[in-house]
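Take this structure, written in structure tokens, and hold onto it; I'll ask about it next.
One protein chain is absent from this view; the other protein chains keep their places.
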Amino acid sequence: MATAAVLERETYLNASYGLKSWLLTKDHKRIAILYFITISIFFAIGGTFAGLIRLELLTPQADLVSSETYNKLFTMHGVIMVFFFLIPSIPATLGNFFLPIMIGARDLAFPRINLLSWYLLILGGVLAIYAMVAGGVDTGWTFYTPYSTSYANTYVIATALGIFVAGFSSILTGLNFVVTVHRMRAPGMTWFRMPLFVWAHYATSLIQILGTPVLAVTLVLILCERTLHIGIFDPALGGDPILFQHMFWFYSHPAVYIMVLPGMGVISEIVSTYSRKPVYGYAFVAFSSLAIAVVGFLVWGHHLYVSGQSLYAGLVFSFLSYFVAIPSAVKVFNWTATLYKGSISYDTPMLYAFGFIGLFTVGGLTGLFVASLGLDVHVTDTYFVIAHFHYVMVGGTIMAYLGGVHYWWPKMTGRMYPEHFARLSAVVVFIGFNLTFFPQFILGYQGMPRRYHVYPPEYQVLHVLSTAGATVLAVGYIMPLIYLIWSLKYGPVAGKNPWGATGLEWSIPSPPPTHNFDRIPVVMHEAYDYSAVPREVEVG
Amino acid sequence: MDSQIQQSHVHPSDLHQGEAHHLETLALREQFDTEAQQKDASTLGMWVFLITEVMFFGGMFLGYTLYRSNYADTWALASRSLNLPIGATNTCVLLFSSFTMAMAVRAGQLGKKKAVILFLILTMLFGLAFLGIKGYEWTQKFEEHHVPALANFHLEGTQLQGQAKLFFSFYFAMTGLHALHMVVGVGIVLFIIFQTMRNKYSPKYYTPIDIAGLYWHFVDVVWIFLFPLFYLIDRHP
Partner (left out) sequence: MLAVSIFFTVLIFGAVFYFAIKYRRRSDDELPGGGHTGLALEVVWSVIPFGLTMIMFGWGASIFFKESVPPDDAMNIYVVGKQWMWKLQHQEGQREINELHIPINRPIRLTMTSEDVIHSFYVPDFRTKQDVVPGRYTTTWFTATKPGKYHLFCAEYCGTKHSGMIGWVYAMRPEDYQEWLAGSPTGSMADRGARLFDDLACANCHHADGSGRCPTLVGLFGSTVRLAGGGAVKADEAYIRESILNPPAKIVAGYQPLMPTFQGLVTEEGVVELIEYIKSLNAKPGLEQTGQPAVPGAGAGSQPGNQ
């Protein structure tokens, strides 16, 4: 139960009241909370679509929805999950909340631009939801031409506009983070003393800044072609449909690193804290984030191996795609080495981190399959690819996100969540996830194409398995929603540093005051210096 | 790598949330420790933003380059139909505007309020002149039936109307996008003029004039690329 002492202290939550104080806030922590709520709503919407998809796929025939509707379901699932959930997820919530604190700053460099970013996500989301409610869009989240520009008779324009606007949200967040890391580190906080979470977000921000504008211009060209019927991508009008694919994937491949790098940053923090050891190979992990960001821009053509792209382009892209796998592997090895001779506890965030390491490894290894020119011919555009990217996006990023939410929950809210329920749901998520997506590797390898509403009966068994798993996974996601909200009122009060972690965020009260630090700290320790952490663990 | 290694002891009571106007000024907002830090951050922020703009325009430049090389002859023909004197005039207008903008920034550095306002007004006038001339050029294209979206599109001298249409699509899209950025730029300059009139700036704090200048110069540079690409290549076959 809350004590009187906690109620009196000023925190960012009680510093002012009223809707206006939240909707016009400049506090990065409040903006993070706004984002939390927003992306949770988008996740629920995208997840509902996923549920409907899996239900329909229980049987080979069409019994739940028509083909038109099914095509809209998977399109909208992809659009919402990629652009309105995964891309903002960790950076806009945990990044916004903790990046300034971790480097000893009072806020981001441009707080009002931070708020603008949130409004842009809302506006983009409104446009996308309008498209869905008005009738939906059925082009696939990849909008391949000429279907999307000249054939689809669904709400392509509204959706593309929504994504366009949301893209600027992403760009401005990246801009804010880059300037903040360069210019607002506290005295003594050198680049190589920063937590790896910050390095990960810095690399992510580089991608957001350089890649998203290309998506923006590609969407603009789609809009022009669809409204004015000029032939940029439509061969019937003189255009090149493969040019669209190049431009689209030039952003959308680096985009997956926008989605996964912040998750890796979270994992670095969690693995270190719950092993009570510095991350092994700090510099290597830091540089690998940058390497992934840079090389990630050079591999987009691996989405075009069977598109009609030239052979030699395929060679180059395949080679580089293998190259980009190495820094990710290096991170996994370094995290594993961090565990060696550590002092490991099995708190919920650590369970999510274990899940991440395992599932990201599987997802990454299957990436090697699809990077192979010869193999990809067989598995591209099948459920194998779907399984691959869900392993890294959901088994990876979402596990990291949940792990991070639990890890920093006491800091953000001043409350602890119920540990037993939390551990249980981490296990439920892990099991449900594997049940859902592992069968899809087999489905794809056996030839089941993706985006299929109806399918030949021999694939049914695996689909049923997958849907069963999805039910378990859904339960696993709903549980934290319930107990986390419950903990806001009934959870035990948390102290400054319940985990005995390093990092500036654990030196300030839980929840933090609006201005983060009473005194801007002067940093004198290296990152992950556990000898500097006070020994007692405060739990209210 | 460290920007400012300064101790900043800020007493909690100085940071009363929301009402810290006595501490927060335009030149030193709450989140910064020193005015120099804020200036550095603002400037870096504008440079990073301009880099995103390079990537944004870059996508279209890429498309332009590809089609230019694939449809060389038709595109050369189409580009010759553009009004070179108007394009050249516009180029000069923009160059002058960048000059007056640079003078405005310099005046801001020296705290010469009247000079700042004068040069900013000139910059704005040049910008509006550019937009007006471009508008006139577009109406000419309309009269010559070179607007791809309209049914009466026709470029003399070639059978490959599809390729010609594509040229003009890129022409309108890229110069249109550029013009949109000019409009925003004019709006920004107008805002800076008002702020200057209200004495918001000084030699200690003229960062907004500086970064508005950066933005303006960038938009100018984009035109410096657009002009030769659209108007000058293969002018004389």
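Note that the chains are named A and B in the order they appear, and that numbering of residues resets to 1 at the start of each chain.
One rule holds for everything that comes next: contacts are C-beta pairs under 8 Å (C-beta built on N, C-alpha and C of every residue); 3 or more make two chains touch, one makes a residue touch a chain.
This one's a predicted model, so the numbers in the text were calculated from it and none came from an experiment.
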Exercise. In the full complex, which of A:16, A:40, A:59 or A:372 touches the chain missing from this view?
Worked result: A:372
Problem set entry | Residue among A:213, A:238 or A:480 that touches the chain left out of view | A:238
Seminar exercise, completed: Residue positions on subunit B contacting the omitted chain are 70, 73, 158-160, 162
For this session: Extract the touching residues of subunit A with respect to the undisplayed chain.
Result: 67-68, 71, 138-140, 144-147, 151-152, 235-236, 238, 240-242, 275-278, 280-284, 305-308, 311, 314-315, 318-319, 322-323, 325-326, 329-330, 332-334, 336-346, 354, 357-358, 361-362, 365-366, 368-369, 371-378, 380-382, 446-447, 449-456, 528-531, 535, 537
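The definition used in the following text is that only the chains that are shown with their structure count from here on.
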For this session: Averaging only over C-alpha atoms, locate the centres of subunit A and subunit B and give their separation in whole Å.
Result: 33
For this session: Over in the complex, which subunit B residues touch subunit A? Could you list them?
Result: 1-12, 15, 17-18, 30-33, 37, 40-41, 44-45, 48-49, 51-53, 55-60, 62-63, 66, 148-149, 162-163, 165-166, 169, 173, 177
Exercise. Which bits of subunit A are touching subunit B when the two form their complex?
Worked result: 10, 15-16, 21, 26, 100, 105-111, 171, 175-176, 178-180, 182-185, 187-191, 209-214, 216-218, 220-221, 224, 228-232, 237-240, 243, 247, 513-515, 517-520, 522
